[in-house]
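Just dropping this structure here.
Only one protein chain is missing; all other protein chains are in place.
The first chain written gets the first letter, and so on, giving A and B; residue counts start at 1 in each chain.
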Amino acid sequence: MQTPAPFEYERASSVDGAIASLQEHGAEARLIAGGHSLLPMMKLRLATPAFVIDINDLDELSYIEEDTAEVRIGALTRHAELLESDLLAGHFPVFRDAEQVIADPVVRNRGTIGGSLCQADAAEDLSAVCAALKANVVIKGLDGERTVNMDGFYIGPFTTAVGADEILTEIRLPLRQGAGSAHEKVERRAGDFAIAAVSAAVWLQGGTIADAGIALGALGPTTIMATRAEELLRGKAPSEELFAQAGEIAKEDCSPLPDGRGPVDYKRHLASVLTARALRRATARALHQEAN
Amino acid sequence: MATIETARTERPIGFGRLKRKEDARFIRGKGTYLDDIRLPGMLHGAMLRSPYAHARILSIDTSRALSHPGVHAVITAKDLETLGLAWMPTISYDTQAVLAGDKVRFQGQEVAFVVADDEYIARDATALIDVEYDPLPAVVNARKALDPEAPLIRDDKDGQVDNLASPLWEAGDEEAADRAFAEADTIVTRDIIYPRCHPAPLETCGMIADFNPQTGQLDIYNGNQAPNAHRTVYAHVAGLAEHMIRIRCNDIGGGFGNKVPIYPGYVCAIAGSIVAGVPIKWIEDRSENLISTGFARDYVMHAEMCSKEGKITGLRVDVIADHGAFDSTAQPTKFPAGFFHIVCGSYDLQAAHVKVKAVYTNKAPGGVAYRCSFRITEAVYLVERMVDALALEMKVDPVELRMRSFIGPDQFPYETTTGWTYDSGNYAATMREAMRIAGYDELRKEQAEKCARGELMGIGTSFFTEGVGAGPRKHMDILGLAMNDGADLRVHPSGKAMVSISAQTQGQGHETTFAQIVAEELGIPPEDVQVRHGDTDRTPYGLGTYGSRSTPVSGAAVAVVSRKVRDKARLIAAAMLETRAEDLAWEKGRWYVKGDPEKGAMIEEIADYAYSGEPMPEGLEGGLDAQVIYDPPNLTYPCGAYIAVVDVDPDTAGVKVRRFIAVDDCGVRINPMIVEGQIHGGLAEGIGIALMEVITFDEEGNCLNSSFMDYLIPTALECPDFELGETVTPCPHHPLGAKGVGESPNVGSPPAIVNAVIDALHATHGVDHIDMPCTPARVWAAMQGRPEPPQ
Partner (left out) sequence: MEVTITINGEQVSRDVEPRQLLVHFIRETVGLTGTHWGCDTSNCGACVVLMDGLPIKSCTTLAAMCVGHEIRTVESLERSGNLDPVQLGFHEKHGLHCGFCTPGMLMTARALLDHNPNPTEQGIRTAISGQICRCTGYQNIVSAIRWAAEHEAATRQEA
């Protein structure tokens, strides 16, 4: 089996301690949480950090809680916990949709939402989920905390707004009336990365779509916000034609790359199909027509 | 004590659904696989491999690696040349580089071998070897391998002027085939590819070589499917004394043909151990397994099939076989295309003609693997796809066309147009049983209803006849070794027994089934029969387990040797009972006097007598044992009818196998539970091959499926509950009437699934062909009218 190159190991006992270690070791240091993105890369020797900082002891970063304004998820919360959470499924069924098709049940016991978002793989399902839900993420550094919206979180392929000595600590999901959400994914086989994936969220008011979030996964160098499709939907009554139109816009606005999972035209086709499907289910949930 | 409770009814003395004896260690995690073995002083090997598909090697600098702490040696081709081991012979009478010297010829080819204290250091050290390459253009497309401008791959071979690996091989009758086509009512033509895939057993390949310089003994631990043959080859190649080589296989984590060849890593471990005088363990990682070990299939086929008066009459097939950079396919010598010429199928054809040529490409060597029965997987895929293509053209139900064209039950033994003599079968009955289990007519109704609603559902069939159990010594050898297998049976004074066999299990349950054969023949309970295998010092000679040959050959050997023991027991019983042998009759476990059944001798009593000081019959030696080498008179011919039901998502083109019905006729079943398990496993592999498994390359010869992230294997979510049935036509020449079954599910399932996918898409989208794997992207392209062959 392939094995990593040598490195030094530290265990963080506090968030501030982890940040201090990052600052001390600079670019040679990587945080490890679930490790199911980092360790495979290290075994293939595509990543060779000199210092690995284990943050798994930071229980204070593992929670799912709500108040009247928002749901807050700690960055160290595991995929398995997100899947099981009825609190989360009740407000944002898109999470349970996505978690059912993220990796496999064993990997989900270790992988975390923070790790997934920070990996910034365009095929990462939770990136699309959080983007569609217009989440804000909390990033902590030496100077304290700052909040970044998902629309500014992805800077480039595998690159996020989290700085070299910062740590993602929390994901905040605003609670609004009339919400419905869904995630659609096509994969070659259970557990595979997406050929294409779409997360959609709608907020209905008085029979029209007050707001919409549509995020495309595996359809470009990063997660793509389908903002033009969202604009189309705002203020309109939901309908099959509208969903299809939104799908066409998503198809135009994505920039998939051809690879072993599929060629460009097929991926664009999926963008339109999955956008329509996700909007249909999100809307049905918003209208309470579907049991969550 | 273990709390496994079983009643006597669940523990047959003989054939039946006996639970497996070997489970005891595996469920406790106490199996002994290669990487579990540790020997004192053992060092670890790691292989440096070529990143290029085709390149000259300008220089290899091992100095940095050699000076790394914990590294004992770095072996290159130069070092092996002094031992005469830089090149090794292959099973196809070609040569293969053990370590590349002049050139690398496929991505992943072995270039240098590091020996170090542990596997972590060995791996670290491979990154410290500096190799300078001069890349060359690569040959990746088999169809272009023989173009005049194609680069010459095997410039190491005297007289090799092109990339032809094996000259044209033909079977059948070209003139008769041309006549059949000239007279035909309907003709269809297809280009059909069986893409490269890989057996990928869960345990990768490896070896521990332990040479003792004081005694000259070479002990090898190695998961391989043919240990005796390997021992003979090592003796020949390495100039070692064959009686001083011992190969032990212990437990093997799956073979599927991947563990038949001899790999360069094995030779390096042996060479390293001979030079260093300590044990060396080499075990490959998964990417090495996928990019360098024996792949399967890769047949580019052009075929035509014709019919007259509603029946299939003729078949013409032209094949380019991609063998990779070295020809290391494993099949009997006289059959360089294996048994591909069974492509005549299960039909009463008027004529057929088959041509196969093999080419070199800049890819890993191999081709015969993955439960292929020596290319029968390719043959059955071709013929069953063509039958469906013909049925589409004739506008006839594909099952109906098969029923009309089958060889009839009264036509056996049947001589096919390409030289086979099928021994037995009732194809129509087997097909009907599959249709019954499937509810074929209801499925067609359901399909029509779904189609009306815009839902895509397909029903696909395949019917196969296999030839397994190679084979008679007058026709078949591998590297000049007859494909016969031995069995030694010893009944101890207590009446317990040990049978030693040359078959080599990699999960097939031999410790149970071979004990059951002895139990059936002698009446000794299976728990009292130890099956010894996997040790060349302590088992008879034989050619091992692949090609579904364990039951047809070794199973027959065990039956015959048990009968020899039984015959000797009869003579001893006659002496014990003071009667003549011809006055005795047998009931399982006991010889008794005809007409006086109370008077008898049980096998345990006979054994006790045989070893005691009591007088033996005239001319008979003491003890109760026998030895046999079994030469099968013919292959055996299992057959089967498979039906796949698939649903295709009309928008995403995802394919789901909803149901799979498999009716196998493998003759008499020794342990139906194990037979069914083998079929389940092969059907899952067939789903993998049909829907997701493929090894592809880019134009430069970079392998694109070199890990389990991209070489996709079905999980429990892709496999339905399999619906199995059986018909039983005993093999007329096999002592037990058994035929072998291990590869049948892999032979029969891919065409059924692909036929089903096309069936789902033909009426609505006009699809009449698609190549595997039927991934969503490829199915969608076919639905757009653009079916593309895989790269």
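In this section, contacts are C-beta pairs under 8 Å (C-beta built on N, C-alpha and C of every residue); 3 or more make two chains touch, one makes a residue touch a chain.
Computed from a predicted structure; not experimentally measured.
When the full complex is taken into account, the listed residue touching the unshown chain is A:P105, out of A:G26, A:P105, A:P157 or A:P258. In the complete complex, the residue from A:T3, A:N149 or A:T208 that touches the missing chain is A:T3.
From the options B:I13, B:L43, B:I75 or B:A200, the residue with contact to the unseen chain in the full assembly is B:A200. Interface with the hidden chain, as seen from subunit A, comprises residues 1-9, 11, 32, 35-36, 39-40, 42-44, 52, 54, 56-57, 80, 103-107, 109-110, 190-191. For subunit B, the residues touching the chain absent from view are 1-4, 19-20, 22-31, 33, 35-36, 118, 120, 200-204, 251-254, 256, 285-287, 506-509, 673-674, 676-685, 707-709, 713, 715-717, 719, 721-722.
The rule we apply is simple: only the chains that are shown with their structure count from here on.
Centroids of subunit A and subunit B (each the mean of its C-alpha atoms) stand 44 Å apart.
Residues 119-120, 123-124, 127, 285-287, 651-654, 691-692, 696, 704-705, 709-710, 712, 714-715, 717-718, 775-777, 780-781 of subunit B are the ones touching subunit A in the complex. If you check the complex, the residues on subunit A that touch subunit B are 1-3, 5-6, 45, 104, 186, 188-193, 195, 260-263, 266, 269-270, 273-274, 277.
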